[in-house]
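Omission of a single protein chain aside, the complex is shown with its protein chains in their original locations.
We call the chains A, B and C, going by the order they appear; numbering starts again at 1 in every chain.
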Amino acid sequence: MATLSKQKIGSVLAKQGILIAFAVFIVAFTLANNKFLTVDNVFSVVPASAKQGVMALGVTFVVISGNLDLSVGSMMSFSTIVVLDLHDKIGPFLAIPAMFAMTLCLGAFIGILVGYLRLNSLIVTLGMLSAIHGLTLTYSGGQNMDIADKEGTWFSVFGQGTALGIPVPILIFALLAAVLGLMLSRTPFGRKVYAVGGNGTAATFSGIRRARTVFMCYILSAFCVATAGLIQASRSLGSQNTVGQGLELEVLAAVILGGASLMGGSGTIFKTVIGVLILGFIQNGLLLLGLQFYVQYVVTWVIIILAVWLDIAAKRGRLWSPIA
Amino acid sequence: MTDTKPILRLDGIVKTFPGVRALDGVSFAVMPGEVHALMGENGAGKSTLMKVLGGIHQPDGGAIYMGDEQVVMSGPLEAKAKGIVFIHQELSLAEELTVAENIYLGELPRKSFGRVDWKTLAEKTNAILKKLRVGFDALTRVGDLSIANQQMVEIARALTVDAKAVIFDEPTASLTDAEKVVLFDVISDLKADGVGIIYISHRMEEIFKITDRISVLRDGQYQGTVATPETDEERVTQMMIGRKLDLTRNALHHELGDVALEVRGLSCGKLYTDISFEVRRGEVVGFYGLVGAGRTEIAETLFGLRDPSAGQILLDGEEVRLNSPVDAIARGISLVPEDRKGQGLVLGMNCRDNMTLPQVDDLTAGPFVAEGAEVAIFDQYRDQLDIRTPGWRARVGNLSGGNQQKIVIGKWLSMHPSLLIVDEPTRGIDVGSKSEIHKLLRGLAAKGYAVMVISSEMPEVLHVSDRIVAMYSGRIMRTFTSDEVTEDSLIQAISGLGGDGKAA
Amino acid sequence: MQPGALSKALKNGAIWGFIVLELIFFSVAGEFMSLSDTAFMDWENMLLLLKQSAPIGIIAMGMTIVMVNGNIDLSVGATFAIAAIILLDSMTWPFMAAMGDWAIPFAWLFALIVGTLLGALNGLLVWKTGVDAFIVTLGSMLGYRGIVFMFNGENPTSHLNWTLVDFAEAEFLGIATASWFLLAATGAMWFLMTKTVHGRNAYAIGDNREAAVNAGIRVGPHMMINFAIIGFLAALSAVVFYSESGSVNPNDGQLYELWVITAVVLGGTKITGGAGSVIGTFGGVIAIQLLRKGLGHIGADTSTVNLVIGLILIAVLFLDRQLNVKGKEALKV
Partner (left out) sequence: GEHGGTMRIGITQNNVGVDSYQTTYEQAFIAAAEENENVETVVLDAGGDVARQIAQMEDLIQQDVDAIIIWPTNGEAVIPAVRKAAQADIPVIVTNSNIAEQGFDFVASFSGPDNITQGARSAEIMCDKFKEEGIEGEARVVQISGQPGYTTAIERAKGFEDRLPEVCPDVTLVETQPGDWNREKSQQVMEAFLVKYDDIDGVYAGDDNMGVGALNAAKAAGRDGIIFVGATNFAVGYEAMAAGDYWGSIYQSPVDDAEAALQTAIDILNGEEVPFLNYFDTPKITQDNMDEFSKPVF
């Protein structure tokens, strides 16, 4: 009996380790700074994290399918610049679908390269990181993009609006997380994503269209990036070409923190959301404590490694790796 | 030999995995110069026991003795240093490296500055390869070898050191008769040198041919040890599974229906040429041949995984083009592939999800997967195939090899195919389950299914087939009916001798 | 064997073919588009190319063994910066300053030791925790960068020592110091990877780690050594480069990991490990530097450079895939 309950605790820890870590951070920061756990702060952290969060949702699909997407930051810059530019040219009603269409085209391009042509995703998306940046610069002529009439547009609602007293970016993030979470865990498509990431050959032998599944993951990722770009553009109504630079690693860190394996085949949307929140709260908590931004780097380092380590340690039932 | 002391003794070994008590106080001893069989159903704990011995798993209880001395196998290196060589059930090779580097993996001969002594390495390796009478040399890339040849490389590792004990964990699972002969020679040489050999296999005829004693495990518990000459298959089987089995040849024929599959002049590059045969409903057609004969490639072509370079495939008399497994599945074809880990299973996924993978699109309630229906399917085939798992949530990767194979079979049976192709369906499966699967295949035929069985085990082919297609080097040599076939004529046909080169 | 020989040769030579293509293209395009009177394929220019390849190239040699090993190191850029800071800062320490120019070898030594230790720390974490190298080094990419900033806040660390500069700018047999270091690092890693037991084990581990473990190879310490090697080479790269430039910004070396990985992959190393060669990597490094240089030579603007470099990377990968297609009868998985 005793061993059974011990095992149970162990498996609960293994499954919910990331949640426990999250709780510990919240308590620690709250003790350190009484502003931390206030509605004001939470409502300012989450919208700021919302765009990383939304991107992380898409990247979760890509990672589970056994691939990487390092182009999301650069792609988000693209969609932000495009939607801002088109806003003044063709109006927000048309600008938003046009931007989504263009971003999805980029996603489709990557999806074809990685899914159908089976090129390595790390390198393809690395190349796209650079190429899309070039595309953005060409599109904007290197200039910042700003909406002319900032007060008079309803476009700001996606980034700055509130509904039911909750900031709209939070709502978008929550809604998307719920929909994509269900899609991943409950639908046939989600199952196929896990299968393709877990063992692509076996998935093919089971009649799953592997290329199409991977392609769809990149489409989803691009959709999330476009949504993030929309939030971003609407939040500041103006942007520079590098607005998304470096976000790819932040997003990837959140997904990994959530426990998705880079080998593919594992991870969940729920855990990614927790990963996003942890990174967002660390960033915000350290800022509130008045620590230098580079302390945050070191803390993030320690937390990422500890979180992933404890996660796998719980899974294998021992702290140290068995590798000789 | 019984008067000497055991070279190796395991005493009361206990090993648990989360949710499984894989070994429960197992004791076991090997004498020098003895071939000691370890038998048991799939999941009985044989591989686990050997992994404890080989230092790969640490036991939760019990002790290991070598001679009189108690030892702790802290890792594979330690075990190797103590003279224990482990030939794994699952191939454990680095494909990009050469044969020589693989055989001497972890103990490459050195020169000054940590350099590899290539000359010594090649010489030693070629000497071993010569003993094994294989057709490749030390510098061949392992990835270019067939599975069987890779298995021979694995076996070659037993000959690199002065071993005290050698563990063979199902070495013959992917070998054909020709290589088996070589393996048995190797074993008798080792035996003559006074090495203790532990031999794990599900193939009774081998056990009775080469072993001296047999120890049996059931559900992680030690059932006892018997001297081979003093026992027989029936008694061993009873120890293993607690009941008797029917091991006869197929004599029964079902009413044959229409032609379900017809293949005309099918070729695929150099893999196979001019293949023609037909399979009727209610018929089991066995494909027998040596490794590399091209049987798997035919199956893969029929499943839409290869594009034929010539010829036609007709299903129910209608010519079809199969571009992908999706097409093949839509036409009612199922393929149980040869390589269960690489092609059959997503090891990180649970049992249920693996089993329902090909039909997940159809098992829906609204936009979602109908999980209840899935569990029902899993339960049905778990019972039918006697799959031993803690539950449908268990990761397939944690099941024993044989139970994994049953999941794959269940997966394809649950598709209710009109043409079922099974490639090495009982590789690594224990006698009990094997006969269940054979019964199942016969039963499916009786229900009007068309079944193709590819196997490298003659008894299996003889047992289940209504007709047998013998292949050699990408060609069909001869087709036998089960009444006319004899073991000799079959062996001649698959060796390229004797057959008239024409499908009968 | 015979039918595959041509495509195999093509594949192994692919990166060199690409380099030749680049040379031809930039020479021809340069004639029309460049303002420079000197030809692109000038001998001096090629020597310069070799020198300019050194910072990325030296690190890429270490990345080759780490990637063949089945790991990856994303923290090299930060290690590079830390080593540079140690090099330059240590020369201002009182006891070092008292030694005059004799401080130089010590400064080099300190920087190399620190780089090696940082690499070894990554390796130790990978070994002991069992966390994937991508994640460990993604973390230390941030962490090490944080440490860089802790040294001197956001300010650059500088110490311009003209003896050092002169040494770094010196040429021997017409080849610059940095080039010699690149060639030496390439030679040493080539020897290590093709001739030694350690090198062959690196391939074995990258190819099939479980098999290596089963064969009794001590995988953990082995990987740690390789991480120490890449740490050492990142530091060596910094030492060579900053001897000449004398000042390091805290964000120097950012994105180096991406360039290095790109070079290694262009050079034919398998991302999943088990295959790759130092010579191929050398080709990859040259190809990238040539591309950057050539685009500058023909006057491409920033957006074009980004676009072209990104697309070329993908195109090379695509070509490589085309050269590797097995026959028509191959299994479609």
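Things worth noting here:
Here is the rule we go by: a residue touches a chain if its C-beta (ideal position, glycine included) is under 8 Å from a C-beta of that chain, and two chains touch if they have at least 3 such contacts.
Fair warning: this is a prediction, and the values are worked out from it, not measured in the lab.
Displayed chains that the missing chain touches over the full complex: A, C (touch as defined at the top). Contact with the chain that does not appear here is found for just one residue of C:163, C:247, C:272 or C:322, C:247.
Check A:21, A:86 or A:137 against the missing chain and you find that the one touching it is A:137.
Residues of chain A in contact with the chain left out of this view: 33, 35, 38, 40-41, 44-45, 48, 133, 137, 141-144, 146, 150-151, 160, 232, 235-243, 245, 283-284, 287-288, 290, 292-293.
Seen across the whole complex, the unshown chain contacts chain C at 35-38, 42, 44-45, 48, 51-52, 55-56, 149, 153-156, 158, 160, 165, 168-169, 241-242, 244-252, 255, 292-293, 296-297, 299, 301-303, 305-306.
The rule is short, and it goes like this: only the chains that are shown with their structure count from here on.
Work out the mean CA point of chain A and of chain C, and you get 29 Å between them.
Of all residues in chain C, those touching 2 or more other chains are 213, 216, 218, 332-333, listed in ascending order.
Shared interface positions of chain A, i.e. residues touching 2 or more other chains, are given as 201, 204-205, 324.
Contact residues on chain C toward chain A in their complex (touch as defined above): 125, 127-132, 134-136, 138-150, 153, 213, 216, 218-220, 258, 261-262, 265, 271, 302-314, 317-318, 321, 332-333. Residues 113, 117-120, 122-124, 126-138, 142, 200-201, 204-205, 210, 249, 252-253, 256, 261-263, 292-298, 300-302, 304-305, 308-309, 312-313, 316, 320-324 of chain A touch chain C in their complex.
Residues 18, 75-77, 303, 305, 324-326, 328-329, 335, 337, 342-349, 353, 357-358, 360-361, 363-364, 367-369, 411 of chain B are the ones touching chain A in the complex.
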